[in-house]
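Just one protein chain is left out here, and the rest sit where they should.
And then subunit A:
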Amino acid sequence: MPIVHNGAVTSCVFFAVSGNSYSAGTFISSTVGVPALTHSFCKQNNPAVQTMDPSEVEFLAEKEMVKIIPNFSLDKIYLIGGDLGPFNPGLPVDVPVWLALNLKQRQKCRIVPPEWMDVEKLEEIRELERKEDAFTPVPSPYYMELTKLLLNHASDNIPKADEIRTLVKDIWDTRIAKLRLSADSFISQQEAHAKLDNLTLMEINTTRTFLLDSLNCMYKLRSNLQPGSNKGKALDY
């Protein structure tokens, strides 16, 4: 019972399946060319709905690139995922977040906050989010995780860290409220199709288990209305 979805910023995919058949018409899909990473992380098998840990999402977020200013020098290093460097003191270089945090903790670099992590920009995004009914495009597909990681480890390099934390939390709350509203109307009107754009992986993760579980239950209760279609069909172990 795979839950396939791409962590892309543009849309999310929900498959609600119960047993071995699709839930009555709840099919949402869209595609963007980002590989379906989550399938390999999701937990195991029938009949429970698969879950994804927030720590896994954070792990994926650490692949994003961020600019740092090192205080050491090192030649170019060749890693499996790509080349990094060369590192020269005082010159900015792009590295993945996992490396940036590690260097910061060893006090070997200074982290430059990403462009979107700025009070005015975030305020604009927050106002836009509050005005619109649909989801607005996010500054980064992992804005929540990056904010938490960078502000926890490198708040001395980021100006107005507390305000940024509050603003990002506001944006998150607004988006989650919209998501809950839309899930609620989806269920209460028993619609068959929904398309949500601009959701991030972390937000999808919050409702995934509950929503899919409920859709499964609804499917089974709905199939009670047509008796005889289900008699004799029990889950096999």
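Convention: a contact is a pair of C-beta atoms (placed from the backbone, for glycine too) under 8 Å apart; a residue touches a chain by one contact, two chains touch by 3 or more; residues count from 1.
Throughout what follows, contacts and distances are computed from a predicted model.
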Options "Probable glutathione S-transferase", "U3 small nucleolar RNA-associated protein 4", "Prolactin 2" or "DNA replication complex GINS protein PSF3": UniProt name of the undisplayed chain: "DNA replication complex GINS protein PSF3"
Residue of A:51, A:88, A:155 or A:198 in touch with the missing chain, whole complex considered: A:51
Absent-chain contact - pick from A:94, A:124 or A:184: A:184
Residues belonging to subunit A that touch the chain removed from view: 43-44, 47-49, 51, 53-56, 58, 144-145, 148, 169, 172, 176, 180, 183-184, 187-188, 190, 205-207, 209-210, 213-214, 216-218, 220-225, 227, 230-235, 237
